[in-house]
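Note that this complex is displayed minus one protein chain, with the remaining chains in position.
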Amino acid sequence: MTEPLKPVYLEDKLKQVRGDGHLRYRSRSLPTWCPGCGYFSVAEGVTVALNRLQVPLKDAVVVSGIGCASRFPFFMDTYGLHTLHGRTLPVATGVKVANEALTVIAVGGDGDAFAIGGGHIPHAARRNVDITYMVFDNGVYGLTKGQTSPTSVYGFVTPSTPYESHDQPLNPLMMLLSYGASWVGQAYAGHQHHLSDMIAEAIAHRGFSYLHILSPCVTFDKTEMTYANLDIRVRDLPADHDPSDRLAAMKHAAATGHPALGLYFREERPTLGDGFADVATRAGRKTKTGAARAGGKKKTAKSK
Amino acid sequence: MVDRNGSTDIQFAIIGSAGDGTIAAGDILKRAMAGLGYKVIAFDIYPAEIRGFGKCISRVRVTTEQAYSLKRHSDVLVSLDDSYAIPHVGEVCDYGAVIYEASPIARLPEGAHITAHIRPTQLPYGLNQREISERATSAARSRNIVILGYLAGLYGIDPQAFRDVIAAKFERKAAIVTTSNTTAFDAAYEVGRTVFKLDQGSLGEPAPAKSGETATMMTGNGAIVRGCIDAGLDTFFGYPITPATTILERLAAELPRHGGRVLQTEDEISAISATIGAGYAGARAATATSGPGLALMAEMLGLGVMGEIPSVVFVSQRGGPSTGMPTKTEQSDLNMAVFGGAGDAQRIVLAPTNVDGCYRTAGKAFEMAEKYQTPVIVLLDLYLSNRYETVVPPAKNPFAPDLNKGLEAWRGDGDYQRYQQTEDHVSPRALPGEDGGMHTVTGLEHSELGKPSDLPENHMAMSAKRHEKLKAALTHPDFTICKRFGDEGPIDVGILGWGSTFGEILEAMFAAQAEGIRCSAMKVVMLSPLPEEQIAAFMDDCDAVLLPELNYEGQLANLISGALGRPLTRLNRATGAPMQVEEILAEVRRLARAKAA
Amino acid sequence: MAEATHNVIIGNGSAGNGAAITLRERDPDSRITIITMSSLPFYNRYDLPRVFRGCHDWREILVHPPEYYDDNRITLRRNSRVIDVDGRSRTITFAHNEVMHYDQLLVCAGGRGYLPEELSDYYHLMHGFHSFESAMITHDALPQGGTLLMLGGDMIGLDLARTLIDVGYRVVLLANEYTFWPHRIEPEERDGFLAALERMGLEVVDGMHPVAIEEGAAGKPARRVLFDDGSDVDGDVVMPFYGLMPTAEFMLGSGVDIERGLLVNPQLQSTDPRIWAAGDVCQIWSEADKEYRFYYGWTNVRQMGEVAARNVTGASEDFKGVGDERLHVGKDGYIQSPFWEY
Partner (left out) sequence: MSERRNRERETAAPAAAAPEAGGVWYSDDPRDIGWVKENIPCQSACPAGTNIPGYIQAIMEKKYGQAYEINREANVLPGILGRICSRPCEEFCRHAQPGNGETVNICHLKRASSDLKHVGHRITESLYGPSGKRVAIVGAGPAGVAAAHDLSLLGHDVAIFERESDPGGMLRYGIPAFRLPRDILQVELHNALRLGVELRTGIEIGKGKGQLPLAKLRKDFDAVLLSTGSMASVNLPLKGGIGKDDPDSIDSVEYGLYFLMGLHRGEKKTVGKRVAVVGAGFTALDCARVAKRLGGTEVTIHIRTAEEYIPVTKDEIFECKREGIRIKGLRSPSQLVVDDDGRLRGIEFAQNRLGGWRDNGRRQAIPIEGSEFFEPCDTLLIAIGQRTVNDYLDVKLELDRWGSVKADENGQTSRKGIFAAGDYVTGPTTIIEAIGNGRRVAAGIDTWLMGRQRRRQVVRIEPVAEPLRERGFDFIERQHMPTAPLSERNKALTNEVETGYDEALAATESKRCYLCNLKYQIDIDNCIYCRACIEVAPKNCIKLVEGVEIRNDGTYGELLETKQWDEVGAIWIDNNECIRCGACFMVCPTRCISITRNEFVTQDI
């Protein structure tokens, strides 16, 4: 590294880091991911984001499925729910339906999300349940030791595809954009600060927000989604990209060779919660539909 | 390490933190020893985390004659991480060796170094694992190879055997990996060779191989794969789940070479569905999973029973219920295997007791599935799936290639009846593509024609058909559905057992006999349908019957007492660890004393 | 409840074990730890010559069975080298990076063979006799009936020589001022003693000054010792016996006084009231001789361990050298040394 490097002083840094209060979102116990895992970066991002939004610990719920990524709740000091393989979103939906006041964050890996759990995503998206879904995409199965995953590159050699995989990888961003997710973004574990910003935005968004996080697996992928690789490949979404333009977003999402980081798409529309509210009002008497709609647009109280 | 009769019986225990390469070291060790002609039985224990944290243990028992289980006491303990190894120092026998890192990096409080715990009766060997590795490779990563070199030097084991395995193991990695590891190995070998030996003993010679036989080493899962291939498996659908994953991986690598097809599906539901579909189309089809996966498959298995479609499901049990203990062993899916699913859905359930048995059972499972047109569940458990034994593959393929009672067996007049009632209750089965055999398979209760029918007498008859046809399996050719070992005639204590636990049961039986107790043991391989006559006969001979199994409820005990209504003593352990020979023996002694009194 | 006092003993020889068992008798509740660099339990160094009588299993020369330590609740730390002792914080640091606290410390680390610096370049060409390990290595290097070139001698070496001659080896003794160490002999006695040695079967070369050691030429014995006058002598193994010097380096940072050994008062207490010493490692102030002096031999050493232990546990007892330390020639015409009586 030959760029000019001014002296950095530890106690200044410690003041900054320990001062801002994001450490309180961490669990006491150290994460058990492999040293070097990108998930550490996500963990850092989530704590920073929740802190920035001043979400009280008691009001945050992190829901996960099965897989390395799904160990995440154990490393947070918020409410956590570690469920079954692929069943993250239904459980998270239930939590949200039961208590609109909660900030619900669903997390999982690419296998949990797009293989066994793939069937649940479109429905969570079209209902626009007001939760944030983060997929830590490392393109490989970690917990079962390195088999191919739905986002693995074509021709990936793994113990379960010793003669190369012959399946095309999914394009999660395209899927979510077409599923009708109301907020779709992408970040990269190697860019810690940008990642934190995106997570904060995703959580703040009202509706189903989907954040796709490129996160290298240092143990089982030495060739494809490595830091070295992604550092070169990733780019920022062009400054002139209009996040309300779904087709433009899809165009960018299609260019997988150089994954673009940033906010792809955002729209404000009634959430599942609004729907319940609407049904409630319709079912009840003496209320005008119009009022209901207006009420529906009103932001449901979030204790943020 | 060299026991009374001069033959080798030495057990190594390598203990470290996940990421230390503990399991890999054990793997190289056992392969090298097997390569030298020793009999090996080995079992690894590892945590769910990939690396960084959690205890890993690799135990390798090396013997001249094949042993049936691991010993409680190890002769050599190697610590790659004292914090995990210290609780196991007591596991080392008198004058057994403890090998450890002599210069740890971090400052340790009193008692945190293993030397604080080594008993005066044990032999301490300090080794600069890290330094030797770093000297040889400029990195500490090869510590696990270093301890192997040291062991080879210390016990005078031919280093070439290790070098070969190391080379083979890292074949697919960059050449530098092999060379640097070999350098580390050789450096440590020299240290081990020249270190002052606290015990003069060395390993006894391995037993000479019988002519024409080449023993190889396999895990239970490895033997399943071999069995599948020899039985002509056509298609395999799987979804990764510990501890069954390696079946998928091995088949993915090997089956294509034998014309078969392997696909990793998006989940277990899809895996069993595809298996049933392929079975319907006439393929020998199988999937492999563990308890949670079997639970997901229950409904589709019901269709298999109802549609009388051959399929084989290998189930490697782990600690349950729910996600339970994915990396711990248990025998608690017996109920689900036998009863799981909607309705009266009997299917064949088999449980091999050792690695060699895994091979035979796998092959026979396809014969039975085909012959009796039913799903067959083969119950393994983590301990059997992952443990290594040296086995001698049969000279000629022992499995029948085709037992399908096909369309040609159709003698009736009129339309072809897929579910025709016959002598042996097995109907001629037409496969798609066969002229004149067109029919429909449905999950609805159906008539002999296969048309939906909920007439009372039909459901009764069809239920009878689906159960009765399976009885023939009890006499399936060239297959041991149960077997008695030990003393003949009247017995003080008889031990019933199933699955991996039977290894410990045998060792316990031998020990009991040595103590003068008239003891005999019976393994039950076919758990559904249950060989009731043989079990009853065995119990007749015994004054007391003990049934040790690795679950809390005593699932086989329930099955047997339910079927035979006879008293037996249960020994239920649900610890996640294999049964201890000593536990069984203690129970046998107790029963023997009780009888004497 | 308060922690039991932790008495730590560095050294697993006769001094250390004498101390340990005495401590156990006098203080049943204390924690006792013995630390040793060796990987073996306590064996009798005076039995080491037996290695040349075919005793090749260390279990045969153990003073106590290994269970002894458990039976007496003594923790034995083998393969454990102490690299530092801090008298202020009362902690011991091991080479393996562990830190141990002590309440009372007994240093019984003994001594190692001294090698004059002139010959230090040739260390790698000599064989040792300080431990079972080195005795075995020497044994393996010495062909049956082969020749041992013994530099100096000293009572340990001469004891070995007796055995070697007895079992048919040849011993050439290159005598010098260390030959009868640690006995202090008068110049006029010397020739008489050397004669006695010859009577015992040693070949004595006196007044020669070795300057170098070489590997023997091909076909010749493995070693050759050259003298300042240009002459030389061949042998299979060269062993230096120049007496002992204390093993005390690890105490340098401890703050206690050290000259060659740990300087202790007649109660065997060092200048740190919680650090005591016994055996070949300590130099004891002798009011009689008005000097700090060493006391050698099994009886002395064992005695020291016990005295130190008693004083650690409250007694205030002076150590007095035991027995007659004079060397003499017995009726058989052979040398008799109290150091050989154990």
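Letters A, B and C mark the chains in the order given here, with residues in each chain numbered from 1 onward.
By definition in this document, contacts are C-beta pairs under 8 Å (C-beta built on N, C-alpha and C of every residue); 3 or more make two chains touch, one makes a residue touch a chain.
In this text, all values refer to a predicted model and were calculated from it rather than measured experimentally.
*Asks:* I'd like to know which visible chains would be in contact with the absent chain if the whole complex were considered.
*Replies:* Contacts of the unshown chain, counting the full complex: A, B, C.
*Asks:* Of the residues A:Gly38, A:Gly142 or A:Gly262, I need the one that contacts the missing chain.
*Replies:* Considering all chains, including the one not shown, the answer is A:Gly38.
*Asks:* Could you tell me which of C:Glu117, C:Glu188 or C:Asp229 touches the chain that is not displayed?
*Replies:* C:Glu117
*Asks:* If the hidden chain were put back, which of C:Asn17, C:Asn79 or C:Thr93 would touch it?
*Replies:* The single option touching the absent chain is C:Thr93.
*Asks:* Which listed residue, A:Pro159, A:Gly190 or A:Gly207, touches the chain dropped from view?
*Replies:* A:Gly190
*Asks:* Which parts of chain C face the unshown chain closely enough to count as touching?
*Replies:* 83-84, 93, 95, 97, 116-118, 120, 211, 252, 257-260, 263, 271, 285, 290-292
*Asks:* Tell me where the left-out chain touches chain A, residue by residue.
*Replies:* 1-14, 17-18, 23-31, 33, 35-38, 40-41, 43-44, 75, 77, 189-194, 216, 218, 227, 231, 234
*Asks:* With the missing chain put back, which residues of chain B would touch it? List them for me.
*Replies:* For chain B, the residues touching the absent chain are 19, 52, 103, 105-107, 130-131, 134-135, 138-140.
Simple rule for what comes next: only the chains that are shown with their structure count from here on.
*Asks:* Which chain has the mean of its C-alpha atoms lying nearest to the mean of all protein C-alpha atoms shown?
*Replies:* Central chain is B.
*Asks:* If you average the CA coordinates per chain, which chain's centre is most distant from that of chain C?
*Replies:* Greatest centre separation from chain C goes to chain A.
*Asks:* Just give me the whole-number Å value for how far the CA centre of chain A lies from that of chain C.
*Replies:* Chain centroid spacing, chain A to chain C, equals 71 Å.
*Asks:* Centroid of chain B to centroid of chain C, CA atoms only: how many Å?
*Replies:* 57
*Asks:* Residues touching two or more other chains, restricted to chain A: which are they?
*Replies:* Residues of chain A never touch two or more of the other chains.
*Asks:* Going by the touch rule set out above, which residues of chain C reach two or more other chains?
*Replies:* Chain C, residues with two or more chain partners: not present.
*Asks:* For the complex, give me every residue of chain A touching chain B.
*Replies:* 30, 32-35, 66, 68, 84-86, 115-116, 118, 141-145, 147-148, 150, 159-163, 219-220
*Asks:* How about chain B: which of its residues touch chain A in the complex?
*Replies:* It is residues 19, 48-54, 238-242, 245, 248-249, 252-253, 256, 262, 264, 266-267, 292, 322-323 of chain B that touch chain A.
*Asks:* Can you check the complex and tell me which residues of chain B touch chain C?
*Replies:* Residues of chain B touching chain C: 101-113, 115-116, 118-121, 123-126, 196, 198, 200.
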